[in-house]
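As you look at this complex, bear in mind that one protein chain is not there, while each of the others sits in place.
On to chain A.
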Amino acid sequence: MQQIIDRRLAGKNKSIGNRERFLRRHKAQIREAVKRAVAGRGIREIAQGEDIHIPRRDLSEPVFGHGQGGRREMVHPGNKDFVRGDRIERPKGGGAGSGGAGQAGDGGDGEDDFVFHLTKEEFMQVFFDDLALPRLTRTTLADTPEYKTHRAGLSSDGTPNNLHIVRSLRGAIGRRIALGSESRRQLAYLEELLAAVREEAATQSRREQIAALERDIEALHAHILHIPYLDPIDLRYRSRVRTPVPTARAVMFCLMDVSGSMDEARKDLAKRFFILLYLFLTRHYERIDLVFIRHHTQAQEVDEDAFFQAKETGGTVVSSALVLMEQIIRARYPSGEWNIYGAQASDGDNWHNDSPHCRELLARDILPLCRYFAYIQVVEQEQNLWHEYALLAEEAPEAFAMRKASTVDQIYPVFRELFSKEGRSK
């Protein structure tokens, strides 16, 4: 009877279903935590897991239990010097520390938050849920890059389908020669000797000598026969290594209006827009540089923190950012070597004489250098910048897209456009 069963390979992750139900139940808290995490993270760090804190009281499962009060008697071990009738001060917190047998457990850590780790996949799931991304796009975005396998010489172990027969047999011949040559040489010598002895007259001592020689020859034959034709150490395999498919470099310009009218909610919208573009690019390119340009009446290049944190007041001159972007491209990112993407977020406010200038700049200088330029306006109201850009979108539909998004879930359509364009061009 089989009494010991190896279950190690069977039924791992049985709790996945239960974990899913747990996440489902606490969706609201998790979504809130993801939102906070997105706000606190850099664009590059978006695709990571996150620790989620949930107040323990939200997780408790109520049962009937005894409360404080009444009369109860508890037996404890380890009496040192009590005698009957001794009176003891009530411990603080009433009866704490005297949880009797069977009640020991999680009483102590009652108020701590319940903390658990959301994996990268689960985190992205919630993030995408918010953006109302269709499923196909999700998998495209969350996927890891493709790999190619290359030959990388030979190795001494591998799978049978990679066996290199010629090299293995060549090794086997060498080994057989190395191990057998001494025996063969001796065999040849003995056979020669035997032939010579047989030539001579047959006396008793000759016959013994012949018998001895034949024994030796047989032993040598057996030894040579025992050298294996093919030994595991002869085997050579083609070695293959996986390397990521090399893709070109890309640079992503994030342009954002930081004038007074851009409040936190609008910035958050813009940030999600940038994140989505970044995720899209990571799917296509091995290396991505990010350039952050913020502007009000003047533009400046800043790091990511300053980009999302800073708040300025005053008017808006959008062209300042475009000019700076063009300068940076010319200085650092020659368009022959880099795929250039531009993403601009604004509330549509612009100094009115500036908008035609923006269109001109884009059409003449920037779009020819760019793979793609996306503009997102985070308010509904259309102003002159929108009208000018709309003209541009008609002129150059291949490289320019614009959308309005006033809530988070409207951001995606911009990308559908982006993807459909990618689909056409291939």
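We adopt the following convention: a residue touches a chain if its C-beta (ideal position, glycine included) is under 8 Å from a C-beta of that chain, and two chains touch if they have at least 3 such contacts; residues count from 1.
Just so it is clear, contacts and distances are computed from a predicted model.
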item: Among "SpoVR family protein", "Reductase C-terminal", "Carbohydrate ABC transporter membrane protein 1 (CUT1 family)" or "ATP synthase subunit a 1", UniProt-listed name of the chain not shown; value: "SpoVR family protein"
item: Sole residue of A:40, A:70 or A:232 that reaches the chain not shown, by the stated touch rule; value: A:70
item: Hidden partner chain, touching residue among A:40, A:78, A:153 or A:336; value: A:78
item: Absent-chain contact - pick from A:86, A:199 or A:380; value: A:86
item: Touch list for chain A against the chain that is not drawn; value: 1, 3-8, 11-15, 17-25, 59-80, 82-90, 95, 97-105, 114-117
